[in-house]
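Heads up: the structure comes next, in structure tokens.
Let's turn to chain A:
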Amino acid sequence: MKVALFIPCYVDQFYPQVGIATLQLLEKLGVRADFPRQQTCCGQPMANSGCERDAIPVYHNFVDTFENYDYVVGPAGSCVYHVRKHFDIIEQTPAVQHVRTNTRELFDFILNVLGVTEIPTTFPHRVGLHLSCHGQRGLHQANESEMTPVRDGQLRRLLSGVRGLELTELDRNDECCGFGGTFCVSEAGISARMGQDRVHDHVRNGTEVLTGGDMSCLMHLEGIVRRQKLPIRVLHAAEILNGILL
Partner candidate 1 sequence: MSHSQRSDIFLLDAERTTWHDETLWFVRQKRDKAVYATPEFQELRQLASDIKDHTLSRLNFYLQQFEENARRNGVQVHWAADAAEHNAIVLGLLRQHGATRVVKSKSMLTEECHLNPYLTQHGIEVIDTDLGERIIQLREEAPSHVVLPAIHLKKEDVGDTFHLHLGTTKGNNDPQQLTETARQHLREKFLAGQVAISGVNFAVAETGSVVVCTNEGNADLGVNLAKVHIACMGMEKLIPRLSDLSVFTRILTRSATGQPVTTYTSHFTRPGEGKEMHIVIVDNGRTKQLGRPDFRASLKCIRCGACMNTCPVYRRSGGHSYDFTIPGPIGAILSPNIDMRKHASLPFASTLCGSCTDVCPVKIDIHTQLYKWRQVLGQAGEIPASKKWSMRLLSRVLSKPGMYSLGGRVARQGLRLLPHGLTHAGGYNPWAIARELPEPPRQSFREWYAEQAGQ
Partner candidate 2 sequence: MTSSREKILAAVRANQPAELPLPTVPLFEGDDSVEKFTAILQGIGGQVVEVTDVARLPEVIHGLYPTDYRIASPLLPEANVPVDANTSIEVLAGVELAVLQGEFGVVENGTIWVPEANMLHRALPMITQHLALVLDRRHLVATMHQAYARLTSVGSYGTFLAGPSKTADIEQSLVIGAHGARSMTVLLV
């Protein structure tokens, strides 16, 4: 099985430790992933801004980079969702179709491709899980409160298996954090207010470490946590499952 690591642009530049944790976690699970250096971005920033056409060369670069791999695995539900859902405006060559189908979010890949349901590690902290909307509603990685009261999902299951880890229960389990790509600057006021409300739900319910599968939401929430000097650490779930020590 030939697996490529897809490290989104902002993770590459600002959160290298998340890329490293992803690579190491996959290695522990017996997968040696390549990092093709030609990769840049999925094109979502342009497309979400209404400039989908400007994203086309970026889409082609993505497909060219990854077409020769069986799977493309990334620690970011939103970017993966973009590739799978919105690469429909370029010609659907076999390469494009192959890349769209086989680009997988990290935890989806671990659970549904590798079949791994438990990752032996310890993390003795109260952890608050932030569900990324694109992972949850877009890729169906977690139950939605619009449909059912049962809180269940891929990451919740993986984290529940971690020794010592206690999941906090939020008042609003799956409300959007307000990042929204370029929304975070074009609607900066609402975006910040949404993020503050999300963070305070975690504070109210005793979260010590805020985590999730999408670094973009976490970057936004971390920005608020640090501005407000709150006693919360923000980590990508790959870091926790890779055995980070605090």
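Regarding candidate selection, all candidates are chains of the complex that A comes from, given by their letters.
By definition in this document, contacts are C-beta pairs under 8 Å (C-beta built on N, C-alpha and C of every residue); 3 or more make two chains touch, one makes a residue touch a chain; residues count from 1.
All values reported here derive from a predicted model rather than from experimental measurement.
A.B. asks: Out of the listed chains 1 or 2, which is the one touching chain A within the complex?
C.D. replies: 1
A.B. asks: Could you pull out which chain A residues touch candidate 1 in their complex?
C.D. replies: My answer: residues 7, 9, 11-20, 23, 35, 37-41, 43, 45-55, 57-58, 60-61, 86, 133-134, 137-138, 144-149, 172, 175-176, 178-197, 219-220, 222-224, 226-227.
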